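A protein chain is absent from this complex, but the other protein chains hold their places.
For subunit A:
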Amino acid sequence: MSIQSATAPPTVRQPRRRPAQRREGMVGWAFMAPFALLFLLVFIVPILASVKESFFRQVAAIDEGCANPLYGCTTGAADEVVTSSFVGLDNFVYVLTSEMFWSGVGRVMLFGAVQVPVMILAALFLAILIDSTVIKRVTVFRLGYFLPFAIPGVIAGLVCTYLYTPELSPLSEALGWFGLEVDFFSTDLMLWSMANITTWTFTGYNMLIFLAALQAIPGELYEAARIDGANAWQVATRIKVPMVRGAAMLAVLLSIIGTVQLFNEPTVLAVRNGWMGPGYTPMMMAYNTAIGGQISPSGVGPASAISLVMAVLAGLLALVYILVQRRLAK
């Protein structure tokens, strides 16, 4: 949203439109139509639907005619064993007072506070390395760093499950040579084992964002710097880093959103680590509330409320980040 409002050109109202202009406008709308339609269908409509659902809860349909209400009304057509009943703000109250929800939020916040800076700095470092003249065969490195992003998160999680399993792990074995006993699955380390997967997957992706920004820096700047007697380190720290601030902003913003949506890695790891439970992260909680009934109250209603609260939290986080960033820039 911030991007739209920041770049929207001022609209100039024209007194009268000539037919050619009108035709041009029509063509524009025609090009817009597929996007607008899909945007409406797969983005706006589901959001509205989930807003509506969040005011309902799925409960057994039990009326006075029920002979045996143990499973709702089983008599008759048994079509109405469950109904959606309007519960007002109950679902939101439930989410906001849920211990499971807040410990999940706490976990992803902690995760993001550590993982995002590490990843962004690593990505920036790699981008500057590749952009410098030090490295030969740039394509190989660029592709190499980016490649982990091509691997689906679930697969990455599965592979890492093997790498982390104490009895199989070559990592644990290698650390064992130095007398270190590390259990990547322990309750203390799990979050960082997960952060490791995410960092591995996304560093290359963020590097590309930085790389694009670096390559947009006009060459004259470097020339001028060299004439002024700047060395490579000074060029990197005084020119390149400040010039990619916009890209960093975008990368961090995307990472914050990604952190809030943390789902794949914990879901895969939870298969082997039952103590993580069905609500380790808020998105896992939303999924397991909507599907499978592992979290009670279950159903689309409470799950929608979880998602919406998370969306608001993500929006707030992004806003705070942007405000802080602006203040620092001044």
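The rule is simple: contacts are C-beta pairs under 8 Å (C-beta built on N, C-alpha and C of every residue); 3 or more make two chains touch, one makes a residue touch a chain; residues count from 1.
We take it that contacts and distances are computed from a predicted model.
A.B. asks: Which one, "ABC transporter substrate-binding protein", "Putative protein-disulfide oxidoreductase DsbI", "Adenylyl-sulfate kinase" or "OB-fold domain-containing protein", is the UniProt name for the chain you do not see?
C.D. replies: According to UniProt, the chain not displayed is called "ABC transporter substrate-binding protein".
A.B. asks: Out of A:Lys52, A:Arg226, A:Arg272 or A:Arg326, which touches the unshown chain?
C.D. replies: In the complete complex, the chain left out is touched by residue A:Arg272.
A.B. asks: Tell me which of A:Met26, A:Leu41 or A:Val81 is the one touching the absent chain.
C.D. replies: A:Val81
A.B. asks: In the whole complex, not just what's shown, which of A:Met26, A:Leu168 or A:Leu316 touches the removed chain?
C.D. replies: A:Leu168
A.B. asks: Can you name the residues of subunit A that touch the chain not displayed here?
C.D. replies: Residues of subunit A in touch with the missing chain: 59-60, 62, 68-72, 74-75, 78-82, 85, 165-168, 272-278, 288, 291-298.
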